[in-house]
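Chains shown are a subset, placed as in the full complex.
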Amino acid sequence: MTVEELQQRLRQFAQERSWEQFHTPKNLVMALAGEAGELLELFQWLTPDESAEIMADPQTAVQVRHEMADVLAYLLRLADVLQVDLLSALTDKIAVNGAKYPAELARGTARKYDQLGKGDK
Amino acid sequence: MTVEELQQRLRQFAQERSWEQFHTPKNLVMALAGEAGELLELFQWLTPDESAEIMADPQTAVQVRHEMADVLAYLLRLADVLQVDLLSALTDKIAVNGAKYPAELARGTARKYDQLGKGDK
């Protein structure tokens, strides 16, 4: 399914259950952050290397996939309710970030844009 | 752009800056949750009604759009690194949720699936 089709499915899912009353932007943002928290819990005790192998365990892989789907679900619902075109918002944001983080200055560093090119830290 | 094109752009963006070293699944999950936190901050003092009008203020609307784009960016990067097909993961999750929340039992209630049909609460 496409993003638009998924948004329509999620909207219909909410309508069939009279859940629009719960889907205020405020509540959807809380739910999105709650799902991000569940994702954190799957990774919190892993080393970075272990985190790269997390999908090797089939049971954990299912959980990761489900939590990622939950985050996406609430993000799409929020975008639907606020009438934000998510993909175009991201396209714009990538352009903004490209200007904030020029490749030659940002290469190999995790500094914030306002700290770039300030000498070694 | 499509989801796949955005993922490719984000991958290339990271490669051009030698940022793959920072983009472990563990770190990306933290960054995703951090962006969800910034979204929370935009909504935390609003009433539910005010939250429904948040896009009416042009300056705040830009911030909301940017934070939503950031959440999506890290979710797409994470999916790319873990080789998860996000849209298909969500399609599957909607089916799972449909079984857990039958419309007739879940109508008008925000109860968790294991509390459905247990009488008034």
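Labels for the chains are A and B, by order of writing; each one numbers its residues from 1.
Assume contacts are C-beta pairs under 8 Å (C-beta built on N, C-alpha and C of every residue); 3 or more make two chains touch, one makes a residue touch a chain.
Quick caveat, the model's predicted, so the values are computed rather than measured.
*Asks:* With 2 copies in place, how many does the full complex contain?
*Replies:* Taking the entire complex into account, the copy number is 4.
Throughout what follows, only the chains that are shown with their structure count from here on.
*Asks:* How many degrees of rotation carry the C-alpha atoms of chain A onto those of chain B, rounded to the nearest 5?
*Replies:* Angle of the fitting rotation, chain A to chain B: 180 degrees.
*Asks:* How many angstrom lie between the centres of chain A and chain B, each centre taken as the mean Cα position?
*Replies:* Computed value for the inter-centroid distance: 4 Å.
*Asks:* Using the touch definition up top, name the residues of chain A that touch chain B in the complex.
*Replies:* For this pair, the touching residues of chain A are 1-3, 6, 9-10, 13, 16-19, 21-22, 24-27, 29-30, 32-33, 36-37, 39-40, 42-43, 46-49, 51-52, 54-55, 64-66, 68-73, 75-76, 78-79, 81-84, 86-87, 89-94, 96-98, 101, 103, 106-108, 110.
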